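Here the complex is missing a single protein chain, while all its other protein chains stay put.
Right, chain A next:
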């Protein structure tokens, strides 16, 4: 305001003007003070008296102005004098003063947090949430949110249904900015059940019609988050979905800056709930004078919304865009055509022909982009569109970008046997080998080795040339290493080389740029914020993010057991570790007591199991990564093939705490529970001083339990029961203490269902499914061991993607395959399949080969191990053939036993 001049020297003179009745002059003096008080702290004290006096002025405007200005003067000495006037102003009769004072608490907290706490301002602020004036409520919420940000752990905004109700009432009446504060605050609330969530949603929905786009987006955030709790069958759920679409579309008619932020958020929403905008494709069509940042975002969303129903329209648009002026945009449009082909299988042919049309335009960058995406299409649909290779080869000379060159070389190498002059083509690239980028060099090396393996006679010279270029004349370690590997492979075992280099590649997945589901869920909680613009959680970029609290979507109601699993399970596990049971006894099972000595295994189950299955897994993993590197390398960086190691590795995050999110889709239909064997006697009475235990194991959605019958066959009353397991192969452990409520009288028996979890300590047992149990009562401690059927460990999300299945099946070495006969079973294939499904063995595909039914099935164990099965059923023959493949072949036998038991009962 002073045009950069320092006018602090005038401080005393200005302060003298402070005691004026002229409001404008007063305001200007205050403005001056805010700017210069810091440079003249001693002088600033002179102003304090006037401030204090102004805080008692009859005019509320002046009272508010004074308290507002004081908060902006960041001088410690002044802060002390601020407390009393502030306290008065917080209780002022005038709401305008109160709302200003509420903000002042936040300012003061920023200067001196301790002071604010000591003076009890935080409590006063909390009281203001119940204020009668909605603006005061809004500002109090805003101030509390700001303070809470610097104290993530403090429970400042302790929301309960009553305070939520007050906020919702204030929401209707306060200003647009206040509405944003309140909505953002509501979004942090966790409703206790779906009814509460619905009633909040109902009261928030009118905000979607607000003219202020920030209000709209904050309301969308609240709704998206609480929707998670509503059951999809609810009528209201459908209504809500319908209501969300129009406001989102309306945001796109606003100014371009708003559009941009809206589009970034819509991108998230479309990934989370595509159904909301699936009919609104057209609003994302690009206008030629949209700013580039809007164009690129629209394009991205168009691809996400592309489906069989609208693909024709989308392709027509994309083709149009590919002739636009802006190079970046054109490139992205061409790439988008390729992504459509990969996403919507039915459109692949049309996409390919569109790409060919574009190649005919001979516009350099269009051709290059087209070749890069065609390579991806080849990897998605092998042996389908290779007829276009000839056209591609015509454009070889115009390629000057590394990515396009690498893609072209990959194509030539991959289909060397169909290209007559493949050797000449590759040789032509070889001339300038050292001038190429690393990407192209690596690709060229691989392609020539492929060519050699396919046509060994004519290309011996070429391969030697490239190997020597790569190993001897190159400074790049990656290139050298790859060269040496090939060299050795070729010289020691050409057959193995063929298997490695020409191995069938896994198909690329449909969408490579989807945001990872857990991150997506977190980002949904941050709709409307910077995080949603950057598509990163705030912890990843906010400066000095003082321990940002990770937000997560609420779990869907009705799955309470899965909701508690992340927290409850580990703590139960710890409880079980405490030696609550037995005094020492020199016994085989002494191990039980040593639980504390062993390393506490409380991580994800996979970590534990890898210790046990270690030998096999490690080897497998190592080999996989080598192969993975190979196939990755061939594809260039553009491919994000599902790594071959993924199926084994993926189990862990899916199976453990995060599983509940995925269960929404996976676990709904299988409430029936799996097969339960009849109870057998585990501990006869004569071995246990009159206590007889019989039992069995069962599995209901996501929970395993041990169903026990305790019978007292002794003459005295039994009480004080407790149970403990020894370490076992899958970490089974009681999830709760054994509860026998009343003492067990003689000749009485009691049925108990003991919930189990799989987070206990792991030790490999023989047989694998052996479980050693100790039971204690007031008489003594007894030990027994039992075998549990493996299917209680089959988890609900054990259904593998078809392609993943194919890839994994091929990927597991043949020596891991085990064959079994299931005899005397007279079910047909469909009955088998549905019966097994009940126990979480999922049929992925069914094929009929020469009158035999082949079922392809997958299942996953609680520790993340996948088992793939092929079940052959001949209509006339009562015995089935079961082939099992698993990275940990030890489990196969027990899986077979489970199959046998399920099918025969």
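Methods note: contacts are C-beta pairs under 8 Å (C-beta built on N, C-alpha and C of every residue); 3 or more make two chains touch, one makes a residue touch a chain; residues count from 1.
Heads up, the rule we're going with is that contacts and distances are computed from a predicted model.
Undergrad: Can you work out the missing subunit's protein name as recorded in UniProt? Choose among "Phosphatidylinositol glycan anchor biosynthesis, class U", "Integrator complex subunit 14", "Response regulatory domain-containing protein" or "AP-3 complex subunit mu-1".
TA: Looking only at the record, the undisplayed chain corresponds to "AP-3 complex subunit mu-1".
Undergrad: I'm checking contacts with the chain that's been left out. Which of A:381, A:415 or A:534 qualifies?
TA: Of these options, the touching residue for the absent chain is A:534.
Undergrad: Decide which residue listed in A:135, A:334, A:676 or A:781 touches the omitted chain of the complex.
TA: In the full complex, the listed residue that touches the missing chain is A:135.
Undergrad: From the list A:246, A:456, A:684 or A:767, which touches the chain that is not on show?
TA: Final answer for the missing-chain contact: A:246.
Undergrad: If I consider the whole complex, including the chain that's not displayed, which of A:60, A:813 or A:838 touches that chain?
TA: Of the listed residues, the one touching the omitted chain is A:60.
Undergrad: For the chain that's not shown, point to the residue among A:24, A:42 or A:766 touching it.
TA: Among A:24, A:42 or A:766, only A:24 touches the chain that is not shown.
Undergrad: What is the set of chain A residues that contact the non-displayed chain in the whole complex?
TA: 1, 22-25, 27-28, 31, 59-61, 68, 71-72, 74, 94-96, 100, 103, 106-107, 110, 133-135, 139, 142, 145-146, 149, 173, 175-177, 180-181, 184, 206, 209-214, 216-218, 246-247, 249-250, 253, 255-258, 260-262, 282-283, 285, 287-289, 291-293, 313, 316-317, 320, 323-325, 361, 363, 526, 528-531, 533-534, 538, 541-543, 545, 548
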